[in-house]
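Removed: one protein chain of the complex. Kept in place: all other protein chains.
Naming follows writing order (A, B and C), and every chain is counted from residue 1.
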Amino acid sequence: MDRKVTLAVHKFSSCDGCQLALLNMGTTLVELAERVEVKHFAEAGVLEEDAQVDVALVEGSVVTAADEQRIQRVRNNSKYLITMGACATSGGIQALKNLAEDPESWTAQIYPQPEFIDSLERSSAIKAYVEVDFELWGCPINSQQITAVVTQLLSGVVPWDDREKLCIECKRRGHVCTLITQDAPCMGPVTRNGCGALCPAFGRACYGCYGDASLPNHSGLAVRFNGLGLLPKQVEQRFTLIHPDPDARLPIGNSDKQRHREGQADE
Amino acid sequence: MSKRKITIDVPSLARVEGEGALHLKIEQGALQYLQFKIYEPPRFFEKFLEGRHYTEVPDVVARICGICPVAYQVSAVNALESLFEVELTPWIKQMRRLLYCGEWIQSHSLHVHLLALPDYFAEDSVLGLAAKYPEEVKRGFAIQEAGNRLIKFLGGRSVHPVGLQVGGFHKAPSREAAAELLEYIELVLPDAVAMAEWVAAVPLPDDQQDFNAVALTCEDYPFEAGRLKSDSGLDLAENQYEDHFKEQQSPHSTALWSLLEGDDYLVGPLARLNLNVESLPPFLSELLAKLGNPFPSCNMFHSMLARAVEVCFALYQSAEILKQYQMPDSPSVPVNVKPGIGCGWSEAPRGLLWHRYEVDKNGTILAAKIVPPTSQNQARIEKDLTQSLQKFGFDRPDQELRLHSEKVIRNYDPCISCATHFLSLTTERSS
Amino acid sequence: MEQQIPSFLLRNDLSVLLDLLVADGYQLHGPQVRDGAITYASISSLSDLPVGYQDQQKPGHYQLAEDHNKRFFHWANGPQALKPLLYPAREVLWQAKRNASGSIQFIVPVQSFEKIAVIGVKACDIAALKLQDQHFLQGEYVDPGYQARREGLLLVAVNCSYAASTCFCVSTGDGPSVESGFDIALTELDEGFLVAAGSEKGERFLTRLPLQNATAQQLDAATQQHETVAAMQTRRLEPIAVGQLNDAREHPQWQDIAERCLACGNCTMVCPTCFCHHQNDELVMKGDESQHIREWDSCFGESHGQLAGFQVRDTIKARYQQWMIHKLDSWQEQYGRSGCTGCGRCMSWCPAEIDFVAEANIIGGADE
Partner (left out) sequence: MNKFAQSNFQVPLSATVEAFIQESPSIFTLRLQLCDSTARDEYSFMPGQFNMLYLYGIGEVPISIVSDPVDSTLIDHTIRVVGRVTEGLAKLKVGDEVGIRGPFGRGWPLALARDKDLLIVTGGLGCAPVVAAINFALNRRAHYENIHIVQGVKHSDDLIWREQYDRWNQMNGVEVLLAADAAGPAWPFHTGQITELLDQVTLSDDSCLVLICGPEGMMKAAAEKLIDDGISPFSIYVSLERNMQCAVGHCGHCQMGPDFLCKDGPVFVYPDVRHRLMQEGI
């Protein structure tokens, strides 16, 4: 079994930002290629879309009928499927259209000939169509997340899924809380850590780009936002910027049962 | 001339950002049909902005493109600041420019090493290139890292940075951080020059094209501001853009194109360098002279060299700004919301990026319009392909035709994700 | 050591003390204004101190106001006490390296521990430091990193002349003035400081300061100040007997808190006595090296009560109970006193504006 672990990177509807977590890795990318065999990664020039692989990294959400079929193929071709980023994991920012009353009309408002546009009504997370083995949250994800997930899989272990709250990391880094000192509507208390508390480091409120942490008390935080003078609609907008799809939210009191899935890349 | 009938179908273009495809049909040695398709589905960003507060705009528009988020953020704040008549401090202006330098360096070195160069060394990807030229590729990564660090300095991360706001920045980085960054920039500047020399030595096809270059110009080299100039003699301000440039959905390709007075035009590094070559600092003019300065050039294949030169310039510019770095009294200026329409633009790595916002008295966005570089180059790319392939010869084997087409397309470094908030695929899809 | 009569140091001569400390090889740490709060970080001169600033605090709020009083230390506290200095929020405990043949080598990174003098430490934080000492140094196992940092620490304490509305150290018996555990203690008056040594190390510095004999007036003013601050504290944590909160686990107030609590962990992160941490590994891409990291953790977090296939505390209510019952109740069995020193940080830095003291008093039955 000295065969190298094989890897594919697939793109669905997205901004490409998460693939940059790989392309911005520098020499680490070369080190990655020494440990795994990259079978498909169009943006990096490696093309074999239908290759059977051990691990598939999927960026982007499903928004067209063609995507629906392609994601099935990706799933069938891969043993361990990992979503990269908000788009793939929760439907991403483009799932804002899922909240629209009449998304059909959008196409018509932008395109003179909307009939040419192939677009489903919703932007959906990958897990809405196929089983996902591991999720990397974040918009965008960063290179450390990729390194962690790849090295753990190569060690024959299910990757560690850190769903801790951003506030904890914010305090570890010694940032001064923006909510407490500036009355800024910070999403940190319900957002999962992963970015390293970037926004508070810049003295601004987190806008939730890493999605929900475990045990998120949305209504509790909404009460505070109301107290800061935000109108209900503004509070709603605050909670639905990067991960708007309600299906992608975690319920309060989620008890983290079944966090581990069977099956993983075999060494 | 051969009499064969061929259809070349490149279902998935490698080494471009986003997903695009090319279809061409040649009959009796003549091109019947050529279509550069972008099949990234629409993402409706302009609609997402409606009803949101203007302060959210930078975070939303960044996500149109992970490769040039800074360009989106800067064009957006330019538009809103012009509407609100915000007077920026010199510090803020400098930092905007510095942030922008970071994006060019990052995006251009990514393009040169990961996307473009493998073509010229008969490699599929940077991984193959790295095996042949480990030192050069490592050097390239080090340059790219300089770009990442610059963006991180002002925005925390290089994709969807979080530091910018309408009216300035959220926080001023410390002087220690600036000094540390300067040290790194000065370390890689010579690397960038060596990289430019390496790129200049690559044998390139000579493919003269007749295009109308469009770019911003200003006293220095244009990044975050300037007036629009063109080969055809335009000289415009932000709010005059729509008088001359129109978007249309072309029935044969089913995609929106932006046209200048009904014609294709070129934006991007080559257009920019052609129109601004005079404003390069002496060390770069000298370097160019040494390399047999081809600029202004009508050979699209000089785009890669233009990018290399722009990387050198951006590094030089960053070093100049960082040398002067001082902590400001405040990283931002107050903003007074005014209702109305504001336009703004800047030079994204891939070319001109224009935004327009309509805002109400509370600062809520009523309407937004964004014209990214790739849609502006779309018509140009098809025209270029048609001419260039003609010249290359349709009797070549499929594989060669395919590679050549890809090279041509890559000259424009089309960023398809950017384009797709309004570009889309035909309902019929080939595979 | 013997309690001695304090002497008087002129306001600007405080810089002489700083110079002496530097000359003795100490790095200076002290309070300063950063991002709208008073935080401890390295300082180089008196001008770095938060002169003329005062913190206004209430549950969920912390604001700095300009204060007409031009004192250095006329404020209560900021988001962190001494904890980050001795027990860093993140540190590499060791590295594991694996060579091609698979053998593993464990390496403890070499660290140089600076001597640090902290200027302006408050009574509640010294009390907390004693508890952390007890935890990390005085049990069966001594934490080597904590010990090394602790040994190089010199504390210049300041008796509080102001209390925020969140302060309640009087009721926990930890302030507002320091009694022990410092090297030098200052009482700031308008024109200067009363100075006392609390250790031989501190005494050595005092002998080199341009001190005057304190006047009876100055001593009076200091006593008066102590009493005024104590009286400023309207908040009181009522005494809690061992087992009292644990026995009240069925109290309806817990559920009421759970609706509001965000389980964000901020209270535990700012608490100067919380010690929980977890350990993690970070592999490099090549796979030949891994960093074993230790980071602050919180009982509000997921990994705290996680067992294989079983979460000990899977509701916000259970996590809040762990926090409060441990801090105020079981802590007494562990360390002989409660884990709360009255600093009030857990309230000010709570995004949900939860009033820890009021809640404890309700559950403890004091408010009935």
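Note that a residue touches a chain if its C-beta (ideal position, glycine included) is under 8 Å from a C-beta of that chain, and two chains touch if they have at least 3 such contacts.
Since the model is a prediction, treat every value here as computed from it, not as a measurement.
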item	value
Which displayed chains the unshown chain touches	A, C
Option from C:Gln63, C:Ser171 or C:Asn280 whose C-beta touches the chain left out	C:Asn280
Touching residue (missing chain; options C:Val33, C:Leu93 or C:Ala358)	C:Leu93
Touching residues (missing chain, whole complex) on chain C	93-94, 96, 98, 102-106, 108, 135-136, 139-141, 143-144, 246, 249, 274-281, 283, 287, 290, 297, 299, 303-309, 312-313, 315, 317-319, 321-322, 326, 330-331, 333-334
For chain A, residues in touch with the removed chain	151-152, 155-158, 160, 260, 267
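The rule is short, and it goes like this: only the chains that are shown with their structure count from here on.
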item	value
Centre-most chain, if every chain is reduced to its averaged C-alpha atoms	A
Geometric centre distance via CA averages, chain B-chain A, whole Å	25
Inter-chain centre distance, chain A versus chain C - centres from mean C-alpha coordinates, in Å	37
Where chain B and chain C are represented by their mean Cα positions, the distance between them in whole Å	50
Multi-chain contact sites of chain B, meaning residues that touch two or more partners	none
Of all residues in chain A, the ones touching two or more other chains	203
Chain A-facing residues of chain B, complex	12-19, 40-44, 46-48, 51-53, 56, 59-60, 63-67, 69, 106, 110, 114-115, 118, 123-127, 130, 137-138, 141-142, 144-145, 148, 155-160, 162-163, 165, 169-171, 248-249, 251, 254, 256, 415, 417, 420, 422, 424-427, 429
Touching residues (chain side chain A, partner chain C) in the complex	25, 28, 31-32, 34-35, 147-148, 150-152, 154-155, 160, 163-165, 167-168, 171-177, 179-182, 186, 188-190, 203, 214-215, 217, 219-221, 223-224, 227, 252-253, 255-257
In the complex, chain A residues that touch chain B	11, 13-21, 23-24, 26-27, 29-30, 33, 38, 41-47, 49, 63-64, 66-67, 93-94, 96-97, 100, 103, 106-107, 109-113, 115-119, 123, 139-140, 142, 195, 198-199, 201-204, 207, 209, 234, 237, 241-242
